[in-house]
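Notes follow the structure.
Removed: one protein chain of the complex. Kept in place: all other protein chains.
Lettered A, B, C and D in written order, each chain numbered from 1.
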Amino acid sequence: MPETTRQVSPSREASSPVAVSLAGVSRHFDAVKAVDKVDLTVHEGEFFGMLGPSGSGKTTCLRLVAGFEQPTAGNIIIFGERVDGVPPYRRSVNTVFQDYALFPHMNVVDNVAYGLMIRGVGKKERRRQAEEMLELVRLSEFVHREPGQLSGGQRQRVALARALINRPKVLLLDEPLGALDLKLREQMQVELKSLQRELGITFVFVTHDQGEALSMSDRVAVFNEGRVVQVGSPVDIYERPETRFVADFVGSSNILEPAFCERIGAPSGLWSLRPEKIRLVPEGLTDEADTITVTGEVRHVQYQGATRRCVLAVKGAELALAVPAVGVEPVVGRMAHARWHLDDMHGMKHV
Amino acid sequence: MPETTRQVSPSREASSPVAVSLAGVSRHFDAVKAVDKVDLTVHEGEFFGMLGPSGSGKTTCLRLVAGFEQPTAGNIIIFGERVDGVPPYRRSVNTVFQDYALFPHMNVVDNVAYGLMIRGVGKKERRRQAEEMLELVRLSEFVHREPGQLSGGQRQRVALARALINRPKVLLLDEPLGALDLKLREQMQVELKSLQRELGITFVFVTHDQGEALSMSDRVAVFNEGRVVQVGSPVDIYERPETRFVADFVGSSNILEPAFCERIGAPSGLWSLRPEKIRLVPEGLTDEADTITVTGEVRHVQYQGATRRCVLAVKGAELALAVPAVGVEPVVGRMAHARWHLDDMHGMKHV
Amino acid sequence: MNTRDASLTLFRGGVLGRLSDLFYRRPAILLALLLGPPLLWIGVVYVGSLLALLVQSFYSIDEFSGRIVREFTFKTYLELLRPSNLDIVLRTVLMAATVTVASAMIAFPIAYYAARYARGWVKGLFFIAVMLPLWSSYLVRVYAWKLILANEGVLNWGVSKVGLSPLVEALLSLPVIGGPSLTFSYIGTFLVFLYLWLPFMILPIQAALERVPVSMLDASGDLGARPGQTFRKIIFPLALPGIVAGSIFTFSLTLGDYIAPQIVGSSRLFIGQAVYVHQGTAGNLPMAAAFSMVPIVVMAIYLWIAKRMGAFNAL
Amino acid sequence: MRFNRSGAPRRLKLAAIAGLLFLHLPLVLIFLYAFTTEEKSYQFPPPGYTLKWFSVAWERQDIWDAFMLSLKIACIATGAAIVLGTLAAAAVARTRFFGREALSLLIILPIALPGVVTGIALRSAFDIASIPFSFWTIVLGHATFCVVVVYNNAVARLRRTSPSLLEASLDLGANSFQTFRHVLLPNLATALLAGGMLAFALSFDEVIVTTFTAGQQETLPIWMLSELVRPRQRPVTNVVAVFVVIITFLPILMAYYFTRGSETIAGQGK
Partner (left out) sequence: ADMKKSVGTGEGQVNIVAWPGYIERGQTDKNYDWVTGFEQETGCKVQVKTASTSDEMVALMNEGGFDLVTASGDASLRIIMGDRVQPINTDLIPSWDTIDERLKESPWHTVDGVHYGVPYQWGANVLMYNTETFKDQPPTSWRVVFEEMELPDGTSNVGRVQAFDGAIYIADAALYLKFHQPELGIDDPYALNPEQYKAVLDLLREQRKLVGRYWHDAFVQIDDFTNEGVIASSAWPFQANILKAQGEPVATVIPKEGATGWADTTMMHSEAANPNCAYKWMEHSLNPKLQGDLASWFGSVPVVLEACKDNELLGENGCETNGLQNFERISFWRTPVSSCSDPAGCVPYYRWVTDYIAILGGR
């Protein structure tokens, strides 16, 4: 893990005990290195995000923690105990599945009470607890529905209630919002987050949506090809990507190549630069200290509500800008002047 | 259609001829009013968006135009001709289906050439045209692939080429980007838009993604429960929603209720207010003219990269703010002061 | 191809084109054309035949000449209610139920393995292994069992080689299901039915199990269920429609078979034999028809239950 | 059962293998007796082995006659079943109409009811209608229960085929017939082939319904029945059985190949 991250993010690492840790964990399927030498530490009470493109090993990593897969190498430790060979039903970890995996032959309350039934809790008592849990996820009216009669968001909440009723120490969530539409998704993000705060349970949350990962997590691990390429707070990840891959994947940063930097008179290096850090400035505005100003043709302008996304062709490269609704108006085909502060350029490793 | 929209948006309505018009069109399935008394006019060369929540009738509307459904009431006119009883294969309208509907038993070039084959165009000629079309959508290398061997974005482009080879006067697209992941989606948005400009064909585009509708369309119709609730330019729709539904659905506007306005000393009425129009101001900043300032507790702060989304509890209501990365930092649990300009409040109908 | 001028492409008429237009405007015509032939065949010819059978069951037979008296009477049904006939019905239904339960028990592991674990060529192998006996000659398979079960047959040969003959003898000395030889006992008949219908049980169970997402099983384990509990609470209930679908076959086929119990059995009739004997040997068509109503009624009830359980999707 | 999904629990594996052995050992016996030197009674173990019965069977005209008759009946019954099953499947899968559920119930009836019921019902209907028993009455009987196999396969395929595929074709200018020819049929073809294969095998092996709907015609199963009951050269029957297994193996293989990965298990019912 990079030094910078540790220093900058006021994380709980030092103080909170470790909930889950992976040390040199690999899971290879024959030639496919689904998870490859991953080291990770998740702290108690943390909302931990796993972000990465499709096939990068997020789900496999989660399944290793849950016990559905066994590592081909390395150790997994959950609350101090090594869990090699411990089956899922003996781990105090519960999962919210990507497809929810609600039991279609049971109604909502029976689904939620399933874990208690398995433990032999009496019918009355488990109903009571299940209803309580459903209240927590605001589904009290749907107690007797079949899963098939619920909307996506409602199903997701049932899955959540079902996982939570066992009072797990760690809750694993595999793209729980992936199947929901945008509106519902935003709403559920807020709900999940506040639920986690309320319960104080450690959440490990998989997503391939950058926005989601950033907005919800205390810390984020970015996966690529089975490896963890960066771990840090959302701000770290977003503003200080360490590799071109992270810069590219997390939001649509501009990557400034050394050659391009030379052409525009910026310090040489491989830099990332966020679109919203670039301002459009009027023609002939005087230079400021520690800034770079470039001129280019406006290629596209896209209305996005709060901002406009605008693409500028500058000296053989394209720069993306997020232009606020007020200020200089970019017009497609015209020339425009863009300026940013040197501090906003973030150096990356050449990988 | 509301007066305001017409005045504000510099639309082509007056000048361009009408491509498609729906007059009092309904499609009821027994009790379900999938489409209910819809009036719409799409002009030639327009990129027309249809936006609305799931089940609001967008697809049905499109299917009525394509001829897969027949209206239970009203008239549909395509380029001046009434199309009652005209089967889809006699309408010069083509469709890009949500699931692409590529023929699995044909390779890419045969899929694209299908329309020509049906018309009896010779093998050589239709191949030539199909390859030309595939070049247009930048798929020349994939000519001999089977649809199953293509990625989502590539399939979408094949579907597009296949629909375009018939030189339709109107192209209907039903959530063509719905199945793609975020990254690809953004890229295809740009491509679709520029293709439409290049070809000058009328596009009618269905989506339930607000951002997509706003960023791509010349005009947008917002659907709700089978009806069109507002038609206008993206700016109209976003900044001047006419109803609470539109304000709510298109982006997450704040709705200011009359009672709440009274409490904070704003002009009485039902207003919408965009989160990004509200600024956080330091304690004790002097009042400005024509602004409202309120104070409330910070409930949530969500990091979203370029901005933070922050929720303030103000006098029995919640206000959402989009706070730029620079400026006053909201801290959860603390009090904060928010200010906006009266001009940014947009009056709505009481529905 | 100058579609740029007209909005409607009215090219290419032709009879088919015009017919197609008609289908567009009047979908009911198309539906009628599609449904007509199969409905005529199944709905009219087949159901008509069943009704004719029903009518026959209300005729009676002249006892001496054996000719059918075409007058409406309940006489045949009254005869059906004789204890000896009720024995036949009871015997058959019990056998069908036993065969169904046993084949579900044997089929399940095969279906489960094929659905959950078999991949690639192993899966193909399973499919073929299940299908092959199904499509090999039914008669020859029944006869194979006669050879296996005969006193001087393969089974006893093998059993005596390993010194288990007393076990078979003990089995045969059991009341009711025993007999002088496996071929002459209910045990034999049961084994033959079980063997014959087993594939019909495997296939639908496999289909049902293949529709159970793995995540469902993971979820159960995740929530603390041991594998046995997962089986009872999740896998079995979800496979149930498949079992019911399979049992439609095992039940119906046992109810109707007259060849297998004739070849391996103790001369106590089953419904299928009763129908066959009354129709063919005795020429008593009304009685045969009345007997046929038994499996029809049993299967009607069965199908109704199956439909309600969603078993048709697993069919 | 272990929780690791990489392999099956041993007990399950054993049970599955035992089940498959149960299904196949009798078949082995059938094969074995095709080679026995003893022709009167089935002695176990066979006293010796010979290939003679294969040439004997080859020479016997009665086998060839029965075989050709069964072949003809199976081909025609399968053809009829394909047409009817496809039509019914198209109607059920593509449209909603009153009684749709009833139709799907109706179509599985001939297979859900015991063969003896189907047989006797058809027989008494032929009687009433004064239709003499013939080649065609056999075909009619067989096609009745073959329809459901084709129907099941076709419906399953149609359910998997996106309806927008047909709409796309219409949209691109093809009328209903062209759509059928260029899109529906090619997509349905393998399912129909699979269903047809199974219908064929079904008809080829049917004995119960045949005994009721046949006049003097002797199909291969009827030949086998009389041969098994009143044997002349017992191993010859086994030779024919082996032959039948071998020639049905191919259709099964093809059916599997064509319906691979689909949600139907091809070949339901009898």
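Details
Keep in mind that, in the parts below, a contact is a pair of C-beta atoms (placed from the backbone, for glycine too) under 8 Å apart; a residue touches a chain by one contact, two chains touch by 3 or more.
Here the structure is a predicted model, which is why all the values come from computation and not from measurement.
Only one residue from C:56, C:247, C:262 or C:292 touches the chain missing from this view: C:262. The residue from D:68, D:229 or D:250 that touches the chain not shown here is D:229. Contact between chain C and the unshown chain involves residues 62-67, 79, 82-84, 87-88, 91, 146-147, 150-153, 179-181, 183-184, 262-263, 265-269, 274, 277, 279-283. Contact between chain D and the absent chain runs through residues 40-42, 62, 127, 132-133, 215-216, 226, 229-232.
What we mean here is this: only the chains that are shown with their structure count from here on.
Relative orientation of chain A with respect to chain B corresponds to a rotation of 175°, obtained by superposing CA atoms and rounded to a multiple of 5. Contact count check for C-D and B-D (C-beta pairs in contact): higher for C-D.
One inter-chain figure worth recording: chain C and chain D are separated by 14 Å, centre to centre, where each centre is the mean of the chain's CA atoms. Mean C-alpha position of chain A lies 27 Å from that of chain B.
Chain centres here are Cα means. That of chain B falls 53 Å from that of chain D. Each of residues 67-68, 87-89 in chain A touches at least two other chains. Counting partner chains per residue, chain D has residues 2-3, 5, 173, 175, 178 touching two or more of them. Across the complex, chain A meets chain C through its residues 63, 66-68, 87-89, 93-95, 97-99, 101, 103-105, 114-115, 117-119, 162-163, 166.
Considering their complex, residues 54, 181-183, 186, 189-190, 193-194, 208-211, 214-216, 234-235, 238, 251-252, 274-276, 300, 302-307, 309, 322, 325 of chain A touch chain B. If you check the complex, the residues on chain C that touch chain B are 1, 3-4, 6-12, 20-21, 24-25.
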